[in-house]
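First the structure, which I've put down as structure tokens, then a few questions once you've had a look.
Note that one protein chain of the assembly has been removed; the remaining protein chains are unaltered in position.
Chains here go by letter, A and B, matching the order in which they are written, and residues are numbered from 1 within each.
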Amino acid sequence: MIDEDILSVRDLSIVYSSYGEEKNAVRNVSFDLRRGEILGIVGESGAGKSTVGKAILGLIEPPSYARGQITFENRNILEMSEYRLNKIRWNKITMIFQASMNSLNPVQSIESNFISVIKDKMKINDKIEWERLIDEALLSVSLPIEVKKKFPHQLSGGMKQRILISLAMITNPQVVIADEPTTALDVITEFYVLSVLKNKIRTSGASMIFITHDLPAIVFMADTLAVMRYGEIIEHGPVSNVLSKPQNDYTKKLVGAYYEVEL
Amino acid sequence: MVETYMKNKLLKKFQNLKKKNSMAWILMHDSFFKLGFGILAFFIIIALISVFYLPYNPVATTGPLWSPPSLSHPFGTTADGQDLFSQWMYGSQPTLFVAFLSAFISAVFGVAVGISAAYFRRADEPLMRLADVFLILPVLPLLIVIATFVRPTNFSASVIIGLLSWPWMARTVRSSALSVKQSPYIEVAIMSGTPHRSIIKDIFNHTLPLVIANSIFSATGGILFLAYMDYLGVGPITSYAWGTTLFFAQTANALYVGAWWWIVPSGLSIGILATGLSLMGYSLENAYRGISQ
Partner (left out) sequence: MAGLKDRYSARYIVKRLIGTVLVYFAAVVLIFIIPHLMPGNIAYEFVSRLIAENPRISYQKALAEVEREYGLNLPLWDQFLIYFKNVVLTFPPNFGYSFEYLNDSAINIVLRALPFTLFLIFSSQLIAWGISIFLGVDLAIRKNTRTDRVSVPLLYFLYSIPIFWLALIMILVFALDLHIFPAIVPFSYGSPLGTILLGMALPILIVVISTIPNHTLIIRSATIDFLKSDFVSALKAEGLKESTFRMKLIRNALLPSITQFFMQFGYLIGGIFIIESLFSLPGMGTVIITAALEYDYPVLEAGLFVTSLVMIFSNLAADLLYPLLDPRVSYL
């Protein structure tokens, strides 16, 4: 592992605002992501995990707002213009959404979902080159290339999830944010998708932030582990350290439950 | 997760609202609704005043012919010297009457058909086929043709308009009632043998806001349909609705004389009143959607 920070988050606070009421979704979160590292963030629903992921892509929209620093390539993402953000989004930082969330355009074929990214982000306008890239991307996640002519509703959850993975990896990003990528899948499919994902990340050398409420998935995937609760990171360290010597009460319960399931 | 968080938050928000009489609370704070309500209230007041007081007899010669707006005749006079301001005030009565009666008739039919179709599975197919037939009919041309033959009164005009425009209501009510009927708590109620009457009543209560929103849109339609009939001279001509004023303006060639005052106020009023109603319907529908989500 190369010891070089690619992304560093300092004192990140995010306030959600709706109907004039404000709520601190994330409070003073700090962490660093090294090149090639897979960081798992675990926590219960509403702990602010996904919000951190969104903030890294600059997707917190007014009236909600984020404070602090997210440093990427010596610039603070939170202070970037929309124009500059669009140069980073999907070129350097990508996101893997949950397949059950219908993140693929329902009225367009899988191919069209790829083409807009290839055209806009990779600036490739050659049709043969598109075809090659799409086929390659699908094959790399063990999908048959006929899939590209299909529509999202014709595919299973596991297939859609693998498509979302290949869509996120097609631009060779430096950071991938995976937001609950296996939540709605059955256990066997989950394991298969996770293997595919881990393989893709390791071969490409990208870093990943893996957000989930599923501790076993993190143990399988991640190098380091951050535990979030009520918008704060309450424990952070290498996975083995956190598992063997949990400090916080909540982490102890979480780890205890994990071992009970394992045994 | 953000999504769950936001949903919980919305839920809490709406639970709070329910305490404050939900729908009413949202609508009271919706500027579109307030604007629409203001417009409607204005015309209702004009109509009420016109029942008791009119500046002039609207159909008698009370001033100079073709007179542009002046202090004594704020909206000018017609080719026969009738006061257009009085005609305008008087015209609000039949317009509102037909709007609401036709909307009511189409609501009664639409709700009856829609809820029966949703509740009784056997009736669904034939009833919706019937609605389809009515939907395909060219309503406005048909209305004009019927009106030419029967020379409707305000009441019969409302009945004809209502009978031709219920299928929209029936479709909306059906799909909404169907989704309520398939919701778990109604299914539990059906399985535990709750009498039909109370279940239907419950379904009805749930679709009511949607029915009201749709009725308001039907009322808008009623105003426009009446205006079309009147303008062609086949509507209830003796009741002097705004469209009738335009019909007389047209027959007197007001356009080529340049008597804009004969044409502008009544047409504008039709547009403004219908806009007011549409805005109310729009806000109601939004509020309903917000709450039922």
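Basically, contacts are C-beta pairs under 8 Å (C-beta built on N, C-alpha and C of every residue); 3 or more make two chains touch, one makes a residue touch a chain.
Owing to the predicted nature of the structure, the values given are computational and were not obtained by experimental measurement.
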item: Residue among A:L12, A:I41 or A:L104 touching the omitted chain; value: A:L104
item: Among B:A79, B:V108 or B:V139, the residue in touch with the chain that has been omitted; value: B:V139
item: Interface with the undisplayed chain - residues on chain B; value: 31-32, 35, 129, 132-133, 135-146, 148-150, 220, 223-224, 227-228, 231-234, 243, 246, 250, 255-256, 258, 260, 263-264, 267, 270-275, 278-279, 282
item: Where the missing chain touches chain A, by residue; value: 57, 59, 85-91, 94-95, 97, 101-109, 116-117, 119-121, 149, 151, 153
